[in-house]
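A single protein chain has been removed from this complex, and every other one stays in its place.
Letters are used for the chains, namely A and B, taken in the order the chains are written, and counting of residues starts over at 1 for each.
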Amino acid sequence: MKRIRLSKTNRINFATYGGVILAYAVLQFLNGGGMLSSTIRGQLVPICAYVTMALSLNLTVGVLGELSLGHAGFMSVGAFAGAVAAAALPITSDPLRLAASMVIAALAAAITGTLVGIPVLRLNGDYLAIVTLAFGQIIKSIVENLYIGIDDRGLHASFLENRIIFRDGGRMILNGAMGVNGIAKISSFTAGFVLVMLVLVVIFNLVDSRAGRAIMALRDNRIAAESVGIPVTKYKLMAFVISAAMAGAAGALFALGQNTITANKFDFNTSILILVFVVLGGQGNMWGSILAATFLTVLPETKAMRGLADYRMLVYAVVLILVMLATNNPTIQDFINTKFRKKKKKGGAVK
Amino acid sequence: MLIFLNHLINGISLGSVYAIIALGYTMVYGIAKMLNFAHGDVIMVGAYICFFSVSSFQLPPAVGVLLAVIACTALGIVIERLAYKPLRQATSLAVLITAIGVSYFLQNGAQLLWTSNIKMFPSFFSSEPIALFGGELKITIAAIVTVLACVVIMLGLTWFTGQTKMGKAMRACSEDKGAAQLMGINVNATISMTFAIGSALAAIAGVLFCSVYPTLTPTTGSMPGIKAFTAAVFGGIGSIPGALLGGVLLGIIEIFAGAYISTQMSNAIVFAVLIVVLLVRPTGLLGKQIREKV
Partner (left out) sequence: MKKFLALVLALVMTLALAACGGGDGQKDGSGAAIKIGGVGPLTGGAAIYGNAAKGGAEIAAEEINALGGLQIDLRYEDDAHDPEKSVNAYNSLKDWGMQVFLGSVTSGPGAATAAESNGDHMFYLTPSASSTDVIGGVANPLTGSVDIPRRDNVFQMCFVDPDQGAYSAQYISDNSLGSKIAVIYKNDDIYSTGIYNSFAAKAAELGLNIVSTTTFTTDSQTDFSVQISDAKNNGADLVYLPTYYEANALILTQANASGYTPKYFGVDGMDGILSVTGFDTSLAEGVMLLTPFSADAEDQRTKSFVSKYVEKYGDTPNQFAADAYDCVYAIYEALKDEDVSSATSASDMCDLLMGKFTSGSFTFTGLTGENMTWDASGAVSKYPKGMYIQNGAYVGMD
């Protein structure tokens, strides 16, 4: 870093790193002092997983500019691959086993991402969205009918019907629709923090690279990008697969922080929830995704919201609508622009 | 052969329900260019209103349906006014997320108002099915009514968007909002009108859906909503005949996949077929091939 003056992008990037590190340090400090409630402590790992999911989807939606409604499918692949790997890998050290499981999960999701991406990325807009939704549903159906068990001979798998026969001492890991049960919780907040930082490093460097500029050129004007010789499929697939791999790692982090995971956790609603994080935080805006994911994950569990009892989810819905209206309100946008930015954004309401 | 016919009839019956919901989806999408994920929940509200008018207030079914249509139209206008209209200039994704917020709101509101206990929707039509081939093949009246209603609504919408002044205004807005405004069309009013029609259709869809599949809960609308959205895309979103075709085909594929392959994987097979179709025809079966301007 020879330049003394950082570019605006770089300043935002470093602020994002700094913010994440600061949040981690403060929370670790409070946790060490026993000042966090059980609710918050229980949510630290899921928050990291959701933040990673939001970042990874932001790569697809914000940077690549393609709407995906099946992102939870990749999280699912990662979660189940990670849970099976963690149960099967003969590594005694928990952090190492977690890291290895996350790598395997990311690989599994990347392979799925490639298989899905090659046909899907030929489509555009809402048609692409519906196909990703369809893949999410297919992945769910497959996992719901998959049985994996382990005994001293290794892993056994069976599809549609559980035909696994164990020798003594065997046990089921993935039990079809009943999911994986009794997972040893080896995910930690630190692991989650490391994953979020890693994902940020990858995204920021990708965006700032030659490949990243090609991807954004595709987003802004595919035809123009194509005409200057940017290979569309290659770069689209690249962004898509990286995004899927990150979602896979997030899935493993999530799964190994839960006791139980089932396939229907990663359904259409979860895909939508992740999309809400991205849109609320701003497409292409990484720190926005981090904040939105954290805010919306914590919000329904806060004391104030729990205190609303029956009205909790109704209020949640209202908050969601109001936040969307407020962040897209021209008056409020202008206010923020004049307050926090030197230059007022050009162009008004008329296109 | 009879078994095959039986599955075919069941498929058409299921598909026509998807189709009738998909018509509402496609209508709103075609003109307002937004995916109204709350559409399925408006269906649920319509069904509840009809249910209560008929069961609790002992009103005749026709009045129940009419009340449901009026209430849903009003609901559609209110939702549009409060939640979607302020976002006219925002990205389509922002509107999509707001629609999801509205969907959560309607589901949870319905639960608070009407509890989560299931209600069995009264059957408006004779429960005695029509028997063919000496009773080997049975078709319920509700299924026939749904198919007919579907065709009538499709024809009605095609006529409306093609022939009437309002319909032409809608098509103009769909083509180019800016140009439509310059031609003196009130774009805002036209879009509000689209929502009103879409919601009225949702009420009818809700009543018909619950007549064929009579369990009613606050989440009744969500899965059929997603399936109908899939059907609309399958047929080419924005295309009115496409929604009908997509819905019916989706229903038939779902039933055949369950009957001849595996009930466990039927959902996966439906979506796999959808993917294959979209790869061959990237804008759906009857979708317009949009030429991109350079």
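Convention: a residue touches a chain if its C-beta (ideal position, glycine included) is under 8 Å from a C-beta of that chain, and two chains touch if they have at least 3 such contacts.
What you see is a predicted model; the values in this text were computed from it and never measured.
Touch with the chain that is not drawn comes from one residue among B:P86, B:P122 or B:P241, which is B:P122. Of A:S7, A:S37 or A:T233, it is A:S37 that touches the chain left out of the display. Panel shows chain B; residues 3, 6-7, 10, 13-14, 51, 55, 107-108, 111, 115-122, 127, 129, 131, 135, 138, 140, 213-215, 217-219, 223-224, 254-255, 258-259, 263-264, 266-267 of it touch the chain omitted from the view.
Touching the omitted chain from chain A are residues 8, 11-12, 14-16, 18-20, 22-23, 26-27, 30, 34-43, 46, 137, 141, 144-145, 149, 162, 164-166, 170-172, 175-179, 181-182, 258-265, 287, 290-291, 294-295, 298, 301-303, 306, 310, 312-313, 340-342.
Throughout what follows, only the chains that are shown with their structure count from here on.
Considering their complex, residues 29, 35, 37, 83, 86-87, 89-91, 93-94, 96-98, 100-102, 104-105, 108-109, 112, 178, 226, 229-230, 233, 237, 262, 264-265, 267-268, 271-272, 274-275, 278-279, 282-284, 292, 294 of chain B touch chain A. Residues 61, 67, 119-120, 122-124, 126-127, 130-131, 133-135, 137-138, 141-142, 144-145, 160, 223-224, 268, 272, 275-276, 279-280, 283, 310-311, 313-314, 316-318, 320-321, 324-325, 327-330, 349, 351 of chain A are the ones that touch chain B when the two sit in their complex.
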